[in-house]
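In this view, the complex is presented without one of its protein chains, the others remaining in place.
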Amino acid sequence: MTKIDSKIPSGALKDKWTTHKNNINLVNPANKRLIDVIVVGTGLAGGSAAATLAELGYNVKAFAFQDSPRRAHSIAAQGGINAAKNYQGDGDSIYRLFYDTVKGGDYRSREANVYRLAEVSANIIDQCVAQGVPFARDYGGLLDNRSFGGVLVSRTFYAKGQTGQQLLLGAYSALNRQIGRGKVKMYNRHEMMDVVVVDGKARGIIARDLVTGKVERHSAHAVVIGTGGYGNVFFLSTNAMGSNGSAAWKVHKKGAYFANPCFTQIHPTCIPVAGELQAKLTLMSESLRNDGRIWVPKNLDDVKAIRAGQLKPTQIAEENRDYYLERRYPAFGNLVPRDVASRAAKERCDAGYGVNQTGQAVYLDFASAIERYGKETAHVQGLNENDQALVTKLGKEVIANKYGNLFQMYEKIVDENPYETPMMIFPAVHYTMGGIWVDYNLMTTIPGLYAIGEANFSDHGANRLGASALMQGLADGYFVLPYTIGDYLAHDIRTGPISTDHPAFAEAEKEVVERLDHLINNNGTKSVDSFHRKLGLIMWNKCGMARNREGLLEAISEIKALRDEFWKEIKVPGGRNEFNEELAKAGRVADYLELGELFAKDALLREESCGGHFREESQSEEGEAKRDDENFKYVSMWEYTGNPADAILHKEDLVYENIELKTRSYK
Amino acid sequence: MNLKLKIWRQQNSNDKGKIVDYNITGISGDMSFLEMLDVLNEDLIEKNDTPVSFDHDCREGICGMCSLQINGEPHGPDKGVTTCQLHMRSFKDGDTIYIEPFRAKAFPIIKDLVVDRSAFDRIQQSGAYVSVNTSGNTQDANSIPIPKEDADMAFDAATCIGCGACVAACKNSSAMLFTSAKVSQFALLPQGKVEAKKRVQDMVAQMDAEGFGNCSNTGACEAECPKGISLENIARMNRELISAKVAVKH
């Protein structure tokens, strides 16, 4: 087994990043002009990285599969972005953000990375405000905060329920500025098909122009992957339809280790599945848990009556409701971390208390928040606090102001008015903490290949806290990668332009074209989506919120069989040299059919419950997750050898010098 | 429900294209419009026909990727939603539905219902930013208080998703609502004021160069905007442009 070097700088935790920055190599401005960097993916992480690298003087080529960087799925992040600003004076600090993140991640993340993340978090807010991101403000004109799951302070900055949109548009504006200056060459509607490794270093990519179908070679001195997570391996998830794990999987196959693939976040507050032909799940922001109370009926008779349509949730008396999160976790109540909230919902639904037709939904109720806010507003305005109609009206206004777009979105999808009746929610796949393994410099095990944002594995351990994905994406892109990449590129100032005529490019291109042709010419009988749906069902049933050995073994063999069937039976209409969405989808699903197997293999290996990974074999008597630090306090890193089943395991031991490992408790 | 679809099919940008009729059955009201098209496509693939290409991605109304002129209106008959949020319960059994691409000279068709909206990107590249580098040393975010009202108005303008419905709805294919939303966001914030004069001139010049039509204040854009971007932004941009041009002449 090779020695894993995560390149964590020595020294005290709080000095590591500063010391590291002071000691790494820099590239002088004149030499930066001689260096090309490819950035694949232009969401929050990729977009901010591409813009910053171009500002520094590198020549950047950026790739996005959508028609514009502004479409990246970062845009759908709703709730907010964390930063240790302590504007509320409620005891927040860099250390506390660091601590909350490590604890929230169930002690499966790297201390040094997380501390750095917390350290630069405040800079992100400053930077975004300077760019003109319109964060929510209070009447004094200062920035407002709200609180998110798993923490006891208010450190989340937000822009209504559209924080991701505003931050992405901020990064996009910075990117646009560099495109306008000619420092970034933007390739929209281009999909990365493979990374090209020349003499052991990442030196370019093979990309396909999704409009013309043309397969192209692009070279650079370094390649950055910022292509997000692989949650769509579940078919139904809150990810965008196009979100895919292919870039990550392709670099894995070229030698980058894949870390903790089984660490998936199942978000507790999504709109339940409505029908068999549903293509996509919609998230309701975690911020709703600030004011919404989650419950199911106490009595199974009430559940039956509700499902039969004989009873409305509003008719169930207070004492007949089970606010199970408040009951089980009095300290954090409805604001427990996502993994805990999701499992608790599953527990109630498995016990038969689910409130919709399929039994897969719980209530998220705003009635008491409407009442509370209504009274408060009436009091402030000197109106009659006992006028119920008035209080309700005022309360609804406050709720509309805070969550209006979310409520509207819910009503559009479900056709019920959440101001009048509780929302129905259920957990859904949302984010993948696992990803490409990177060292402290965000470099993968392929020299010159970097991974940032959700695509890497580094900061969230086994569970990500709310409002931390945006933070990590921007931290990596704006403040970490632009420094650390210089350390590597400093050795490349005399390399000169990389030629795309190298045999490695020809070979990679040939493989890509052959695979595309194979898909086109296979002439099978089954559509891409039919395979994707089947894969999703296997993943959800056997690698979802609760996993066990037996199920995982089944998943592994079922995925393998499905993959074999895919290559025999796949049917892709149209040709290769044209706009062909089915062909693009087929390539992505083919990769998921491999990734899914590694996912299950990783979950099988990890015989402990931690964060979003819950092994039924490893739980306390109360059904809480039981971690096994003795045997599993490591990052599992998988090396590709030609087949997911034969992937070789490497381990990065996690060292906790500043935090004492404890059983996570939100009681 | 059963529906008759009249869909614009066009092989590529050089093809002439035409409306093709399809019948679709067994559609439930809880399906989204795009899920209905997914069903149609699965059906077409089954029959060895070519599926209909259409743009879509997040399917929750925020990425701005989905488009479609549905029965003569961008994003269909419902107000305040994108096509992906439009549900089939807005239609009746037996309805005929026209599905066409967003049409404008500045939005050339790529295939079927997929159009090229990169003109919007170029408008933004011409000035929709604050020229601030990522240094990590920008001043503290709270050092410039911004009145809540201004921040909220800037936010409202900034919620534009760049889908192009404004252009599609406008009889003139004008991109004024889109451009003005971005101009307004920055014009309303102190951070954006420094470059405001140059920004509005450059962005309007780029907008004109892309071949969008002129605004004749019909208000169709505002009415069809899935995010409710207000016409006030257009007035603000007019004001900004006129005063910038007049000021520069001195």
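First chain written, first letter: the chains are A and B, and each begins at residue 1.
To be clear about the criterion, a residue touches a chain if its C-beta (ideal position, glycine included) is under 8 Å from a C-beta of that chain, and two chains touch if they have at least 3 such contacts.
The criterion applied here is as follows: contacts and distances are computed from a predicted model.
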**OP:** Among "NADH-quinone oxidoreductase subunit H", "Succinate dehydrogenase", "Alkaline shock response membrane anchor protein AmaP" or "Tol-Pal system protein TolB", go ahead and choose the protein name stored in UniProt for the chain not displayed.
**Re:** "Succinate dehydrogenase"
Original post:
If you put the missing chain back into the full complex, which of the shown chains would it touch?
Top reply: B
**OP:** Return the single residue from B:Ser28, B:Ser90 or B:Asn172 that touches the missing chain.
**Re:** B:Asn172
Original post:
Among the options B:Glu35, B:Glu100 or B:Asp121, which residue touches the chain absent from this view?
Top reply: B:Glu100
Subject >> Residue of B:Ala181, B:Cys215 or B:Ile229 in touch with the missing chain, whole complex considered >> reply: B:Cys215
**OP:** Considering the whole complex rather than only what is displayed, give the residues of chain B touching the chain that is not shown.
**Re:** 6, 8, 19, 69, 71-73, 77, 98, 100, 103-106, 126, 169, 171-174, 201-202, 204-208, 211-220, 223-224, 231-232, 234-242, 245-246, 248-249
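Assume only the chains that are shown with their structure count from here on.
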Original post:
Taking each chain's centre as the mean of its CA atoms, how far is chain A from chain B in angstrom?
Top reply: 26
Original post:
Tell me, which parts of chain B touch chain A in their complex?
Top reply: 12, 28, 30-32, 34-35, 38-39, 42, 44-46, 48-51, 53, 55-65, 78, 80-81, 85, 87, 89, 110-111, 114, 116-118, 120-121, 124-134, 136, 138-142, 144-148, 151-152, 154-155, 158-159, 161-162, 185-186, 189, 191-192
Subject >> Interface residues, chain A side, partner chain B - complex >> reply: 48, 51-52, 55, 66-68, 70-73, 75-76, 85, 87, 120, 123, 125-132, 134-143, 159-160, 162, 165-166, 169, 172-174, 176-177, 179-180, 186, 188, 211, 238, 240-242, 274-275, 277-280, 282-283, 408-409, 412-413, 415, 478-479, 482, 527, 529-530, 571, 573-574, 578-579, 581-582
